[in-house]
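One chain of protein is taken out of this complex; the other chains stay put.
Our next item is chain A:
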């Protein structure tokens, strides 16, 4: 109270002239805004702002500027920044204002800080003290402001400094403070989850807060926690259900109503949480059926907000363990959405359908006419969502119609992002479901010409591999290749200047490789086509290299044409072209050499595809040579189908159709007679929705993970990475590969006078020789072992070695304790020994040993006294893990100054980002007098990750068989010379991954959860980021590993 008086007195001088000052202040900003709106040209605006900024610069550096004036300057600075001008010189003053100003100035100062500075900005460090001070202020407003800024921008490293204060606020009497504190903690949790791990109990308190606003805020945290590990929060299901029941039943204060719907935001948040909890869990799902039903029933009012809730409800119903009655109601809801005249609702209906057809394809059938109308909708967004839906229901029977629709859309689309996204889908579907060769080639032509150089690199790569690899029957393969050759010759006859480079590259490779298959065409003609391309200015030098490679291959016997060409290129500015021209000349003059270097009709030939990882190495000219590898990287479909069933060209015959399709067809036929103008649509409908039927509704009841059977060609047997599965074909190819090795080194090496790829073959074989068992044989200490392995490998990066996992707990106990490890465990890779707990008589420390199939937690119990301690018994519990006590957890008698060892095997079945264990040790110093000593510790998934040693080839196969997919861009460590290698090594050190291969800008990495689920990581350098793509059979594992990768890189 007196505080306020004091403050007001100090503010006295400023207040005296506040009357005039305030008027001036508002005038200044108004003036600026007004004059800017009156300006007509951008140039004038620039000049005006420039003047304004320099005036401001002068003002801020003047010592006479009062806080009040500073506040006004700050508002103007915000305005200038909003217009896109740089006012960074005011940033430091924003911090000062927050620090030194009165409440009102502070408010503007904090606002400016949150608008100007990003999370990582170094100036934020200067704000920490101010925030600390304000958090402790008795003034409610100041505390609110501090919490608001903390929840928006705060330096991650400084979280520990404010954490206790923010925690305290959770029990503040004012709900606004509690609410903001919860959100600040949520923010901390997002940016540094480990920092707030110990206050999970307080989150529960917030969840039980009597104020609904605080409780709602705490749900943000819970949604996130549950998303990460749903199993740990199953016990809360009942509470969430109760809360939702109360909200739906209108038990909250009327304040929280929004357009007379009770707390819609809260309802949606709860529905999201429930769907995560009920996913794949029947007993938990059963708890929520009633309330979901109630929600579906209550949300009847015709307002956007009720639809928003309904949508979330429908999603929940389809996510949790299915219940027929609810599904029916949810399906009806979707129907209302889809049929709504309101376009926003229609869109949401389509989105819901897209989500739902994965479980219940029938539903699409019900709304086929609406879907077809939406296909021709004038709104781009609606069209695109419809195509997304069609993509999900594509099968072998409707693929042609659906792809036609997609291509139509793509031709009229000019948004890069959409094109890349959709073209990739077209290629995927074409490969999966192509009815015949000519259609496939034609569709891929469209893909290449539309997608062009925006295409993801793997589209052309997959396509070429598919052509090159072929299937069992050579005849069929040649037929496909022949189609391609014919088709490309036709394309090249027309205008070629508009064709994308990527398409030209594909064409030249195919022509070079397979033009000879087409006997009716003179090879000279092909050469001429290709030579013409070389002359075009629009053709990039990379493409020229491709074209020349093709020419090299088909040059045989056409010496005159080739010599001309070589001559004309020998003066080219491009060294690579000059080199290739040289080779071309040599080869065309020496047919024997040509025959030897480029044997025609060999099962495998070089495919030069830049930047694709699966292929074993780079040659000297830095193009990647594909060979000797079975086609591994593609999507499953085209080839497997060919292998599995009759010739590709055959239309799927009635005999192989699943029974459901007949019924679906009948359904369509039995629909009411269409009116004449609807005839076309009906026809389209029958072609679009063929093949969606009963077969899929079965999966609905069973609710299997896999999509309905008709979406997938054939179940793909899970191939274990260890099975070598070397068919005769593979071995043949690998022998071929070694011969190619020498050929290529001849081709390029002889000219450049460089040693060819010997180092690379070593690279290729090292991983096999240094697997984990290689380590187990080594009896040296860890450091020696490390030195050894790196010696063996000659500094090669493909080393699988255990790494010391950096401990979060620095108190590292004398490592002598490790000498006490049982002999059979000594050789295992282990962490540092860390202290768990101690009291005057006992001290406990632990060490983690990384065994392949489990994590061994070794606990050292040391007697610190000079007397004997009796009946020592250790109890260890951990909810998330399976713990097995192996030995030593009960010791009858512990001699003075001695140490006993007990160890536990810990198994992690489901990945959790972090788990904690707790335990107690009880002992008797005197008979009848039992002491207990609690201890606890944390473990991270990283402790349970083991390298998965596979070859590139096995990796490729495994990749295809995995279903759960996560993609994310990560930070790339750019401080060293080779960012990719550095980054992967950093990850490997932190997480015990196995780096399978690195080629160019891509790297593949493999690991597994103990000896369980594998996880494959595909990393690609993408500008300054590392694009990481993870796959695993376990749905949660990729996320978990990604989380640790992210952490490893940010802490690096």
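By definition in this document, a contact is a pair of C-beta atoms (placed from the backbone, for glycine too) under 8 Å apart; a residue touches a chain by one contact, two chains touch by 3 or more; residues count from 1.
In this text, contacts and distances are computed from a predicted model.
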| item | value |
| --- | --- |
| Chain not displayed: protein name in its UniProt record ("4-hydroxy-3-methoxy-5-polyprenylbenzoate decarboxylase", "Translation initiation factor eIF2B subunit epsilon", "Calcium and integrin-binding family member 3 isoform X2" or "AP complex subunit sigma") | "AP complex subunit sigma" |
| Among A:63, A:84, A:173 or A:494, the residue in touch with the chain that has been omitted | A:84 |
| Touch criterion as defined above, residue of A:134, A:228 or A:827 at the omitted chain | A:228 |
| Hidden partner chain, touching residue among A:263, A:333, A:485 or A:550 | A:263 |
| Touch with the omitted chain, as defined above, among A:158, A:236, A:407 or A:420 | A:420 |
| Among A:130, A:217 or A:843, residue touching the chain not depicted | A:217 |
| Contact residue for the chain not shown (choose from A:361, A:396 or A:1042) | A:1042 |
| Interface with the undisplayed chain - residues on chain A | 1, 3-5, 7-9, 11-12, 15, 18, 29-30, 33, 37, 75, 78-79, 82-84, 86, 102-104, 107-108, 111, 114-115, 118-120, 140-141, 144-145, 148, 151-152, 176, 179-180, 183, 186-187, 190-191, 213, 216-217, 220, 224, 227-228, 253, 255-256, 258, 263-266, 268, 304-305, 307-308, 311-312, 343-344, 346-348, 351, 378-382, 384-385, 417-418, 420-421, 424, 967-971, 1022-1025, 1027, 1039, 1042-1043, 1046, 1050 |
